[in-house]
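A single protein chain has been omitted from the complex, and every remaining protein chain is retained in its original position.
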Amino acid sequence: MINPKPATYEPAPLIEPGHTFGSITDKIGGVVLTTKQPLSWIIVVSIGFMIMGMLGMAVTWLLLKGTGIWGVNIPVGWGFAIINFVWWIGIGHAGTLISAILLLLKQGWRTSINRFAEGMTIFAVMCAGLFPLIHTGRPWLAAYWLFPYPNSMSIWPQFRSPLIWDVFAVSTYFTVSLLFWYVGLIPDLATLRDKAKLKPVKVAYGMLALGWRGSARHWQRYEHIYLLLAGLSTPLVLSVHTVVSFDFSIGIIPGWHATIFPPYFVAGAIYAGFAMVLTLAIPLRKVYGMEDFITMRHLENMGKVTLLTGMIVGYGYISEAFFGWYSANKYEGFMILNRMFGPYWYMYWTLIFCNIITPQALWFRKVRTTPMGLFAVAMIVNVGMWLERFVIVVTSLHRDFLPSSWGMYYGTVWDWMTFIGTIGMFVTFFFLFVRFLPMISIFEMRTMAPAAKMKESEGH
Amino acid sequence: MDSSAIRSRLAGAEGRLFWRSLGELSDTPQFREYLHREFPEQASQWNNPKGRREFLKLMSASLALAGVGACVKQPEERIVPYVRQPEEMVPGRPLFFATAIPFGGVAAPVLVESHEGHPTKVEGNPQHPAALGGSDIFAQASILTLYDPDRLQSIRFRSEVRGWGDFFSAMKGQLGAQRPRQGAGLRFLTERLTSASAAEQIATIKQAYPQAKWHVWDPTAKAAGAPSATYDFTKADVVVTLDADFLTGGPAAIRYTRDFAGRRRAAADAEAAEAAEHVMNRLYAIESTPTLTGAKADHRLPLRASEIAAAAQALSGGNGSGTFSNSAAQAFIAAAAKDLQAHRGRSLVVAGDYQPAAVHAIARQMNEALGNVGVTVTYGPSVDINAGDHAASLRELTQAMHSGQVDLLVILGGNPVFTAPADLHFDVALTKVALSVSLSMFPDETAFVTHWNVPEAHPLESWGDARAFDGTVTVMQPLIAPLYDGKTLQEVLAVFIDAQTGKNAHDLVKEFWTRAYAGTVPGWTFTDPTGQPFKSADSFWRHVLHDGWITGTAAAENGGRRAEGGNVATSDAVASTSAQAPAIAPGPSSALPPPSSSGLEIIFRPDPMIWDGRFANNGWLQELPKPFTKITWDPTAWMSANLAKEKGLIDGDLVELRYRGNTAKLPVAVVPGHPEQSVTVFYGYGRQVTGRVGSSADATAREFDVYKLRTSDALHFGTGLEIAKVGRYLLARTQEHHLMEDRHPVRIATVEEYRKDPEVIARFGERPPRTLTMIPDWDYSQHYKWGLSIDLTSCTGCNTCTIACQSENNIPVVGKEQVDNGREMHWIRVDHYYEGTPEDANSIKTHHQPVPCMQCEKAPCELVCPVGATTHSAEGLNDMVYNRCVGTRYCSNNCPYKVRRFNFLLFQDWETPSLEPLRNPDVTVRSRGVMEKCTYCVQRINLARIDAKREDREIRDGEIVPACASACPADAIVFGNLNDPNARVSKLAARERTYGLLEELNTRPRTTYMAELRNPNPELS
Partner (left out) sequence: MSQVFHRSTNIWSKVSIVLGLAFVTFLAWIVVSLSWSGYVTGQSVTVDQPVQFSHAHHVGSMGIDCRYCHTTVEESPFANIPPTKTCMNCHSQIWTSAPILEPVRASFRDNTPLRWTRVHDLPDFVYFNHSIHVAKGVGCVTCHGRVDRMPLMLQENSLQMSWCLNCHRNPDQYIRPRDQVFSMTYERPANDPDFGKRLVTEYKIADVKQLTSCSTCHR
């Protein structure tokens, strides 16, 4: 994952010198236990909450009126809903990747970012999970007919459909990620319980801490379960987006029906995920003065991963174009030309700019080590990844086999309200998390502290 | 929505504005408000005038939906049995009755399906010589008009509700005043009529009131003095049309299509041995406005309407060929003329209804010269009892009205206030009439300004009679009692006849025909199909009602047409021309119009769907895509690509049309193949007063009324049109892209090529090996294996299948906005493609292709549905289970043919009670959020299967006929069991010209197409 470091320069440390166990605990725990929050937090949360209200409005109207309030039509039966679903799920990948895979790979630098990356995952998957349900014509039935259970109709779901696989893939992923996150939180919750001044706060964190006393036995079991979950969620990181990609590659529509989808989607997901982690990490460390814990080293490494995955995604685009020509299939060929020069050409080329051209900037150490530069790149990539899903879903459908059924698709105001609404929901949840839970793993940071180098060597 | 409230509001407006002219009226705020309220599409989603009710409705709807399938208690239902059950009635099984739907006075013979006493579906009458089982869009759609909640619901005098008795005594009062004056102030205005009983009634009236006059006006009536002809396309090897569209627009087209297409199919499928006697007919179309007939033609020559006469002369060998600068036309006419000469007695020249009498005269002379008369064409008096010069008749009437000579004007049907030529100012003249009466089915523009409004009974509510285009007497019987105490034309006429006082339509019709049977009406002799005389008047009448028509009354076979003595009733003006109708009428109208000199040419045509405007409130027809453009809900001005470029116009530009000092507006549609320097406008739109569907949506749409441009001296075309762009207008089309992009959805070859090498069709695409699939094979050997064959050689693209399907399968109307969003619900659509360069009108070749569900054996839709709502049936259908569908739309995405339709919103009208009896009880009424698609009319399959199984037999070939197939006038759609080698469909499927749409995808469609074969003249190609 990480480039062999060139002899020329010494990378920034994972934690700025001069920190003790105490200082770490106070710095991180302080954010949670203090009563007053920076103004920026209040502003962001209240805006996020208002946007979330917009989501509520959009969904209510949707349930009352029907899917027709959106822009979807025949031939383009899927629109924003599925685009957003795939986009959010993609974002949800970085968390587990960082926590699980980097953990197994013994990447120490994961420590200070895994906690909120996991948080991000949970909330992203929550946003994603909303869409497959509300995009159906009759959500009140889809909610339970997609699950196999003995019913009075004595029939089962149709297990050949990728949508059923989705149901299981996503719900499993969500459950495991949640467990993983929570288990990781337990020692810190205990710390907070002990640090808290007020009784009710103590009780609250106490309950969540499940009576953690930090005894050797606790630690030993903790290590086991944490490793176990890490092992469990590692394949999930790959499986979820693979299954999501099946939604398309199982279809016969040119532009969907391609074998490269699974790797291409997974790479894209990690790409989007890291971009989002950067998008969140950079402002956070500034606002809460966490520069000591989330150092340049972290940012730089994430930049490198972004660059790598970006290249893989780029390869995906190129091979798609290549197949379009090499397959010598008139429908495939037309599809790729239609993407590049059809009515939605601007979508395609913007996407190329966002996802292939922009990340090239990360070759330069200067960019990788300037937060603003990284932030800019990350933002552009976030947009790019949404466009990618738009291109895949819409431009494949809107001109398929029979010219007589060709059509166009445009999102309506309700599409946009729903999409932006989920962003609001994400922001709200994320900042509430930042407020009430330690955004960085306290006890793991402790292991980073100079005083803990001993422990480190014995460690996991 | 609450139509009665609106009607009362309208009544209020009427009361106040009674004597105003319509133009003013339409600008009053009340009227605009009325129109807005009437038009649901106007209401935007959030700021909705009736938002709260909407909200509650949706609320209840969603709850109701939640009930479907979920564990929620079903609402309690009632069973209400008869008190005394009718003999023939078997609850749960439909009955069929033979009757007729008159169109332009001419009968379209139909069978009507009736469930527990309410008619639900119209089919063509398979025994009637004028239908042979086929039907057309107007007959199919008539069932919706029957249940239209916006129909005129009561007799009104100056917008106050009155009774039939009041009307009766009012009329008697008037007659009392007229009797001494011999009815000098009494005028009748009707549309075209063919009813013998009505003819006798009018004759009787004219005996009582010799000075009374009977006028006739039908805006679509053929040119004055044109001879009336009936054609036999079964015998015609070469057909040349002079701006004639014999394949659409009226009941005659049903039989003509059957004959013309039948010849094509027979030739296409003839074995090599019999190829000799099955020559494919060759059609040359010389036409102005592109028509479906022209689209079907082997050779098409687009000319301006004003050039047709010259072309006719050139064709007939006279000079005039010189008038054509372009050599293409020269060559075309020469070749056509040669071909005609080569097929003497087996050829046919057809002149268009909208061409002047002179062109008809030339056509007739040619047919006589070619020895076609009596073989492929028969000339005789019109079936109309009031044939003649409609314009002259109406002009005479309006002059009388202007000069105040008319005391009582009785308008029986039609909507002259809307349809009269602009120069006659009929609406103004009407205000000078002391007392006016209108008989109409809707509160239309005429009813709006006449004093007495009598609701007209729908044909399916009426006793009556009419002649088929070939003269066959066709009797109408009601399927249901008048829903809104409507009256028939005969009943209203009876008011003016003392002898018939108090007689209802049934008495009048039965009494007339039993007298005719008894021989007391001159000229009729009736025999049963076997040629024997009937046993009794009673058996005669029962036989007539059962069959729906009287054998041997067609003009060719029986003097009946000439003999029924209807003509006595025509008004003087009419009689003058109608008397000599058979001959080529001289007089002003027959002079050749001068070849157009300067300015654009304007061509007037009735709208292909809502006709002269009478079907404006019929949602099915409004939403039926118009030929070539596939535009719904709006009229357009057609022009060639070159003219559009010259004027800097594109599709959807709103232009102002200035012609002879009048103006109207229309959106532009560029139609490849339209003649140059010429613009076709369609009248019928811009309705001011009608139901909630037909009323023009906004101020712009109300300016679409091109009757305002039409003058009585040049009804069908003229020159001197000016157009100027004034804005843009949203057009909703069901098809945006009309090129085949070298994918060959329609496979085309000439009949020679095909006979030389049948493989030519297969070579258009590739057939992958059957093993090349991941979807497991099914064993169909133990079951029926349903298949559908669609013959593109016969198909004319008339859209009848679409509307028949809509009627059979309870398919909702979605409205203009939704069509524009690509959400139309038609289960079978008719795709339109053209070849050639739009800039060269001569190069355009048009193709049509009906596309229902393919019922793939390896269906992509089936394996992606997460809940198994679309599954494979034992007989190979892709069953669509609405109640299981959760609406992921994955199946539609994965359908390469895009034939699936989704209820994006609550498209079904669950509120209007009068629409409930319209629905087919054998088909689920879909609610919002579920996918739907063509089922091959599985309800008909199941019924047949159950009947067969009850009798322990196999289903016979042809026992099951899906709605599209039974409606198709061209007999292009054939359904059957592919496992039965003797089934017609299997034989067709075995033909070399049979191919599967997108068969390279290996979906193994059960719906297969038979390639389109054409028969071009080698000299021209």
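Which chain is which? They are A and B, in the order written, and residues in each are numbered from 1.
Throughout what follows, a contact is a pair of C-beta atoms (placed from the backbone, for glycine too) under 8 Å apart; a residue touches a chain by one contact, two chains touch by 3 or more.
All figures in this text were calculated on a predicted structure; none of them were measured in a lab.
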Open item on the list: If I consider the whole complex, including the chain that's not displayed, which of B:Val923, B:Ile960 or B:Ile973 touches that chain?
Closed with: B:Val923
Open item on the list: From the list B:Glu875, B:Asp909, B:Glu999 or B:Glu1012, pick the residue that touches the absent chain.
Closed with: B:Glu875
Open item on the list: Using the document's contact rule, name the residues of subunit B that touch the chain not shown here.
Closed with: 68, 71-74, 76-85, 90-93, 782-783, 871, 873-875, 877, 879, 881-884, 922-925, 935, 938-939, 941-942, 946, 949-950, 952
Open item on the list: Touching the absent chain: which residues on subunit A qualify?
Closed with: 151-155, 193-194, 199, 202-203, 206, 210-211
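The criterion applied here is as follows: only the chains that are shown with their structure count from here on.
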Task: Of all residues in subunit B, those that touch subunit A in their complex - done: 45, 55, 58-59, 62, 65-66, 68-71, 735-743, 745, 818, 821-823, 829, 831-833, 849, 851, 860, 863-868, 884-890, 892-894, 896-898, 900-906, 928-931, 997-998, 1001
Task: Partner subunit B, residues of subunit A touching it in the complex - done: 61, 63-69, 71-78, 135-142, 145-146, 152-153, 155-158, 160-164, 167, 247, 250-253, 330, 334, 397, 400-408
